[in-house]
Structures are given as structure tokens and as C-alpha cells.
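A single protein chain has been omitted from the complex, and every remaining protein chain is retained in its original position.
We call the chains A, B and C, going by the order they appear; numbering starts again at 1 in every chain.
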Amino acid sequence: MKTLTIAKALGQALSEEMRENRNVFLLGENIGFFGGSFQVTKGLIDEFGVERVKETPVSETAIIGAAVGAALMGLRPVAEIMYMDFIVCCMDQIVNQAAKIRFLSGGKLNVPLVIRTALGANTHGAHHAQCLEAWFMHTPGLKIAFPCTPYEAKGLLKSAIRDDNPVVFLEHKLLYGKKETNLETGQTFQRIRSLFSVPEEEYIVPLGKADIKNEGKDVTIIATGLMVYRCLNVAEDLAREGIQAEVIDLRSLVPLDKRTIISSVRKTGRAVVVSEDQVTAGVTAEISAVIYEEAFDYLDAPVQRVGALDIPIPFSPLAEDYTIPNKTRIYAAVKKCLERN
Amino acid sequence: MKTLTIAKALGQALSEEMRENRNVFLLGENIGFFGGSFQVTKGLIDEFGVERVKETPVSETAIIGAAVGAALMGLRPVAEIMYMDFIVCCMDQIVNQAAKIRFLSGGKLNVPLVIRTALGANTHGAHHAQCLEAWFMHTPGLKIAFPCTPYEAKGLLKSAIRDDNPVVFLEHKLLYGKKETNLETGQTFQRIRSLFSVPEEEYIVPLGKADIKNEGKDVTIIATGLMVYRCLNVAEDLAREGIQAEVIDLRSLVPLDKRTIISSVRKTGRAVVVSEDQVTAGVTAEISAVIYEEAFDYLDAPVQRVGALDIPIPFSPLAEDYTIPNKTRIYAAVKKCLERN
Amino acid sequence: MTEATIPEEKLQEMYRIMYTIRRFEEKLYTIFLSGEVPGTIHQCDGQEAVAVGVCENLNQDDIITSTHRGHGHCIAKGIPLHEALAEIMGKKTGCSGGVGGTMHLYYPEKGIYGTTGIVGSGVPVAVGLALGIRYKGEKRVVVSFLGEGAVNQGAVHEAINLASVWKLPVIFVCENNKYAVSTPINETSCLPDVSERIKSYGIPALTIDGNNVIKVYTVTRQAVERARASLGPTFIECKTYRYKGHSRSDPAIYRSQEELNSWLKKDPLPRLRDYLLKRKTTDEAKLREIENEVGLTIDRALTFARKSPQVNPREIANYVFA
Partner (left out) sequence: MTEATIPEEKLQEMYRIMYTIRRFEEKLYTIFLSGEVPGTIHQCDGQEAVAVGVCENLNQDDIITSTHRGHGHCIAKGIPLHEALAEIMGKKTGCSGGVGGTMHLYYPEKGIYGTTGIVGSGVPVAVGLALGIRYKGEKRVVVSFLGEGAVNQGAVHEAINLASVWKLPVIFVCENNKYAVSTPINETSCLPDVSERIKSYGIPALTIDGNNVIKVYTVTRQAVERARASLGPTFIECKTYRYKGHSRSDPAIYRSQEELNSWLKKDPLPRLRDYLLKRKTTDEAKLREIENEVGLTIDRALTFARKSPQVNPREIANYVFA
């Protein structure tokens, strides 16, 4: 067991899968010698060469198109779209080609393709901050993974690469370099701390399985990515007040692990859904709709949605913090949810 | 008063606004002599000439970019994207430019721009059928209008053109040519029938106001576009059973008329949300989340969501009908909603 | 290979397939009018020489990507007519199980990787297919068909550039039929020849008479050889014309009768027919035989498609995910 950063864990997943299966290759901008904007592919070109670590022009549409075609030929491309904001430039190839070809060929063709992309606000302004996963949840034919620890990042990426469907793989910018050593401490971080260690042995984390990052009986908090940390922080505060919050990390948005969500909410009777994307028609809308549909009679209070305000992500760090869900807002939402008897 | 089709009513709105304001102009594919794929712009080039009815190459990104720039210069472009499926090719200009420029300029710049586009399934297959309005609801900075009758189509398009913000204007393919004379008959269609007549005098329909297409006290059915008709059909059947369904036509998705929705649901205690887009993370998710948030204590049953199945829209007419919400499915959802005491 | 050296059987085969496409489109037209085809169709009659001249150079395991106007390409690449017809009619026995339709014809068994409803969107996919071929060290080639209108899609430029930089085994075949729906090319481009626009990618790009099947065949042959020899992509612009409107709802009143007539004079079918007869190696009887056979095959295909069951909606959700 070794503690790693997410960036390194992802790099390991890539290199192991590439060693294992010659059909796996990478393509994207600056992923070669440069190692990618977040250094995930650092060093891979040395081991695998330019044919398997393919540096591309700034052409997102061509990147995804190339990946789709290669996948149709039986390869397993892992395409990197540097920031999720740039995915907006290649929606057609993702939505109308990658996601639909299997269906449109009557199930004859598979498109085993991974699109890795970095998301989340980190004070770079509105074109480098967007969380657009709701668009892809709304697109039949795509799977979506979103890890928040090194162990899960590695295990999920391996699953994504081995999956025979297109998978959008989300990597939060503020988590790439997160270290076990600068983790928030306390009870509620126990499980997450353990997930900073990655075993030597081969393992995978399946798509479609949520993970309970903290057990509790009073309220269910559902989150993804960076928000999992913020929710655990809130859970820590709540614990001091004697409130036991269950924090569920979805890990995959498609397939969605409704079982884990619903059985938790049936237990606690209360749910808060936290996601970094804008509230309206976002991830929190879908998750809360699912909860109502399957646990209506168990709910003691309305589900609280906590997401980014419905504005573009502002540059000013103060304003950014105000816009995306912070501890204060999450805490307030939980309290509101607990208010009612 | 004259009865019109939606296609004609839209054409009237365009020509009246163009006469009224020299800054209004049109651009898009085949909108000139050809009159547009759905004949909405038919004849306009004769009156307004090629500089105001600008035919473009098959370049959706350039179309929207050109419209954004022209809007920044104080003009009021009305861009046509032939099918909403093709909007997937120009998401960047819409989402990262049109929707964000006002915000990113600190409120200095306006982008008064209308994007007209045709949506909805009409047995053309998966690339000519998509309803992607949820993506735009999720994008701060855009307004969204979606009329279902000629009167409202004309009035809303005029409002959209006069609005100082980018407006995505949705036109359902199966409604363009709908005639008052082949309308379903019966009580519940009374209001809608009246909306096939368009007065000679100038009027607008404001963005952000829903319309109650049928009043009722037993259950609230919320819908848009073609689905309004299907819901009224269901309401007709329900009426025969003595059940009075209130059918709300949202007309705008952004701004959303929460007031009308919530006060109806508070009255009926039951809500069914119907939209042609796929269920997961779609319009129905957001609307039902809003209802729970603001009318939780008034609900006698969980909100029912009825949307397209989470698959691409199939070509076979039988399969298409099975995929998007039809009368049977809507009826079943209402009954399910009414089941509980 | 020059015109003279094309074997007789090859020429007859080209005629057979061109004739098949023409009859297929005509049959479709009829059954569309009788209400048997849902949605719409984009017909390619008039453009048969491109599809056939190109695909006759391809092996079964070579690959094409097509457009919305793709029946000809698919037939030339060997799609079974009955499965194509059934698909276009939305039947369960269609090559995509009836869920695709005319704009989503896939037939991987014959290297057909899709007609598409999004203009230009097949081109990036084609480049990816070619990348896959190269990656696997195979000698197959990809042909990506596109219209002259599609050249205004950014996606096409990104893709051609990538193919150029990576020297991929792909051939872009542009059917310049002058119109994108109703819009003539001179309103959307400053240069009359599309190939001029594509030279800017540093690849061979040429313009030829797309109604001359022999020309199309021989020019494509060189491009295919180039691609198989790992020398990179070629762009071939074929000037041609569609006889019908853009889609079934288009009466094509934006074109003059003269223009149509002038192209009817260049009809690729009689051109090849006359050529064959003039060479005297094929006689009228032989051609009639081919024509009759084609007619029968199409009738059989139609009978099959008509008799085929409807799609069972309950089964199609399985197609979404592997």
C-alpha cells in the first residue's frame, strides 16, 4: 500500500491498462512530453511512445471523432479534454456519435471510449470552471464516473477503460494533487483517508456503485467530487452537535446507484443533495427527483438541494466561493432539513 | 381575428418586428427564397431583402457567432438552427459566449439574440428528434420560450425579439402546421382553440408567464409544446371519469413561472410533469424538484414524471411512439398520482 | 490504371450497381409516396457514379462513412438491399433493427460505418477509423463521403487536418452537387472548387467529373493506393448533381429546368451504358439481363421488407448499452 495523489493514481491506471491491453491508447492536447495540464499522463510517452500517447492539435471535435472511430475499430481510446468547459466544443461527436452509435446500429457496434476531463472551479473564471455532468446524465448512452480519492480514481478509471460503452470520466481540479497528509482530520474522514492508499495488487472499482463515506442515521448527504470533502467537513461539525450524518459519495452518475441512496434515505428520512453544478436542471434536480420517487413515504422533510448559484462561475475568489456550495451553505441546508419533525 | 398555423404566426411575428425595428434581422440555413425547412421565413426575403434575411452556409457555429457579434453591436439577430439536434454543433457559442458575455462584462454588454430551433420527434430518427432544452435551463444567462399555439407563438416570439437577453425559442415540428380545424374537440380544448386565432392588433405574450390551458381541482398536469395537447387529451378522458385535471402550459422554461405551478399544486395536492425530453436530468426533474421544494406540505402523492425513455429516439414509428410520452403513459401516470389518498 | 485496362467484368459490375442504386431510389420514391416510408429520404439519383466509382476500388473490409444522402454509398459498399429497405421502412429486420432509419444505416460486416443525420459528422469518425487501422497495422483504407455543404462545418476541417498531420489512410470524397438544400455553393464559398479549400491541408486535393464513373474509379484507385502505402489522405471532389429535391418534401424550385436538363444530359448511367455498347464487348442483351436481374432483386427486397414485422418497442432499450 502506498499513498498517492489522484493525478498519480490516474497515471497508474492508465499505464497498467496500457500494459495489459495493447488496444488502449491515449489522445489529447499536450498529453505527451508535457504530461497533460494536470500531469496525469506524465511519463507515459516514455514508456509507450508517440503512437500510444498521441498529442493532438487544439481540435476537440477531431479528438473525440478520432476516438469514436478508433473505438469502432475495436481499440480502447482514452481521450483527454483538458477542461470540461472545452467539451462544449465537441458535444456533437459525444452526444450524436459516441452516445448513439450502439443504439443506432441496433446494438451491433460498441464504442468503448473514455473521455477524461477536468472540472470544477479553481479561480480561473467562467471558461475554466464548469461542471456540465448533468448534460451527459441527460444523454442516453453515456456512463459517467466521478471519483474523489486516489484509490477510487484508479479503480474507476480501470473500469471505465474496460467498459464497452463511452464513459465520461470526471476529475476535479482541486483534488488532483490532494495529499493524505493535508487532509482534514477527524472521525468522518476515516474512510476517505484510507482511500488515499493504493495497493500494489490489481483491483477495480465498479461503475455504478456509490460509496458511503461516513455512516450516520440522522440525515443523508449525497455528493460527488470535491463536494464529498465539504460534506464530510459539515458532518464533522454536525457530529460535534450530536447529529450523525450519512455521507454518500455517488462515484458514478450513470449508472446511478439508486439502491444505496434510497436505502440510506429510508433509514434517515432526510436528504440533502450537494453538487457543484448549477442548481437548475442540474445533478441535484435528478437525484432529488429520484429520492422522492422512491422514498416519498419515508421523508420527514423536503430534500434540500445545494448546488452552484444559477450564474456563470465568477472569477473573484470571494465571489467564486459564494457561488459554489461551501461549508456554510451545506451546513445551513442540512440544518434546514433537520428542522422539521 | 384570423386563425393561423404556428408557422404563419411566427412568420408574422418576424415580419412585424422587422418592420418595426430595423435592427432586427434573420440568419440561418435556407431561410431565404426557400423559406426555411418549416416555411416560417417564407416570403420574408421578398419584403426585406438579402441583408435582413441572411442565408448562411451549413455552419451552425458561425451562425451563432455572427449573431452574438451582431447583437453586441446593438442589433437584434434572430438566428435559425434548423433542428435542435444541430444545436449540438454550436454549443460553445451559445453557452460560453451568448449566455455568459453579459455576466463576464460585469453587466456592461447585452446580447439581445433569439435562437429559433425546431424540436421534437417526427419519425426522422435520432438526429432529428432531440429535445435538449434541459441543457439550456442548466445554463445561466439564457431564457427559453416554448409556445404551443399560434397566438402564443407570435406573442412570445415578439417578446423574445424585444428581450435584451439571449432567448432560445423552441418550435415543435408537429405543431407548425397544426390547424384549428383538425384540433381535438371537447371542453378541455376550449382555451387552446381560442389561441389559434390571432388578432390584427399588436400584442405580445410575456416571457415567464405560464398559461392554464384547462382548469381543474383534482390534479395538476404541467407540460410544454406538443405534450400540452396530449395532456389535454388525457384531461378529456379524465373529465369523463369525473376527474378535473388542471393543465398548465409552461410556455417559458426560463424564467419559470413558479407561482402558477405552485399555486395550482397547492390547490390540487397532486402533480404530474410531462415533457418530451428524456426523463433523467431533464425538464421533469427540475420542475418536480421545484414542486417539492415549494409545495411539499401540500402534496398528497409523489409527483409523477413523464418524459421520453432514457434511450435515443428510435426511427420506427411504433418505437418512437413508445419512447416519447403518449396518451397511455400520461394517463397511467395521472392515475398513479391519483391512486393515493 | 487507365480506362483501357479496366476489365470488362468490372465495368459490367459498375453498371449493375449504378443501375441498382437508380432503381432502388426510384422504388423508394414510389413507396414513399404510397406512405410506406416513415419520415423522409434524401435521394441520390444522378450521383451514382461517385458511389460506385469509389467503392469499386474497395475491399469488403475497407470502410466507408456516409452522409444523409447515403443509399448509394451503402449499396455500392455491399449493404444487402433487403436489410437496407427494411431499415428505411422502420422494420425489425432492418440492418439496425428498425431504430436507425435512412440516416443511420450501419453495416459493419461490409465496412459500412454509418450514414448520419448531422452534416459533416461522419468525417471525424472516418479519421478515427483510419487511425484505428493504422494503429493495428492493417492495410485497410477508409473513404469518407461528404457533400460540398458539409465543407462549411468546422468538424470537417478539424478532421481533415488531423488526417493530414497523422498521414492516415483515409480518402475524403466530396460530392459537390452544387446545393446544400436550396443554397448554391457560390453563396457559401468564395472559391468554386472545394478542392481548392482543402489543398490548404497539404494533401492532394482534386476536382473531377463525378458523373464519369471511369474517371471516378481511376482517380480513386490512385488515392487508395496512396493510402494503402501509408502516404496519407487524398481529397477528391466529384462534381455531380442530384435529380430530385433535397429530401422528399422539397420540390427543388430553386433550380432551373435548364440546369436540371443540362445535368440529365450528363446522366452517368446512359453514359456508362453507351460506353459499354460502343466497346462492343457487352451487348444490349447482356445489359438487359443485368437490368432485369436488378429489378427482380429489388422487388424481392421490397417483398421481404414489406412482410417484415414491426419493431418490438420493448426490445430496443437493450441497444443503448453494451
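Everything below uses one rule, namely that a contact is a pair of C-beta atoms (placed from the backbone, for glycine too) under 8 Å apart; a residue touches a chain by one contact, two chains touch by 3 or more.
Since the model is a prediction, treat every value here as computed from it, not as a measurement.
*Asks:* In the intact complex, which of the presented chains make contact with the chain not displayed?
*Replies:* Looking at the entire complex, the absent chain's contacts are A, B, C.
*Asks:* Using the document's definition of touch, tell me which of C:43, C:96 or C:152 contacts the absent chain.
*Replies:* Final answer for the missing-chain contact: C:152.
*Asks:* Among B:40, B:72 or B:87, single out the residue that touches the unshown chain.
*Replies:* From the options B:40, B:72 or B:87, the contact with the absent chain belongs to B:72.
*Asks:* If the missing chain were put back, which residues of chain A would it touch?
*Replies:* Its contact residues with the unshown chain are 29-30, 32-34, 37, 55-62, 85-86, 88-89, 122-128, 309-312, 314-319, 321-323.
*Asks:* Given the full complex, what residues of chain B touch the hidden partner chain?
*Replies:* 25, 51, 56-57, 59-62, 64-75, 77, 92-93, 96-97, 101-110, 112, 140-141, 143, 163-165
*Asks:* For chain C, enumerate the residues touching the unshown chain of the complex.
*Replies:* Within chain C, the residues touching the omitted chain are 152-158, 161, 164-165, 187-191, 196-203.
Criterion: only the chains that are shown with their structure count from here on.
*Asks:* Closest chain to the protein CA centroid?
*Replies:* B
*Asks:* Going by the average position of its CA atoms, which chain sits the greatest distance from chain C?
*Replies:* A
*Asks:* How big is the gap, in whole Å, between where the Cα atoms of chain B centre and where those of chain C centre?
*Replies:* Taking the mean C-alpha position of each chain, the two centres sit 37 Å apart.
*Asks:* Considering chain B alone, which of its residues make contact with at least two other chains?
*Replies:* As it turns out, chain B has residues touching two or more other chains at 85, 88-89, 125-127, 310-312, 314.
*Asks:* Mind pulling the residue numbers of chain C that touch at least two other chains?
*Replies:* Within chain C, residues 96, 98-100, 104, 116-118, 154-155, 316, 319-320 contact more than one other chain.
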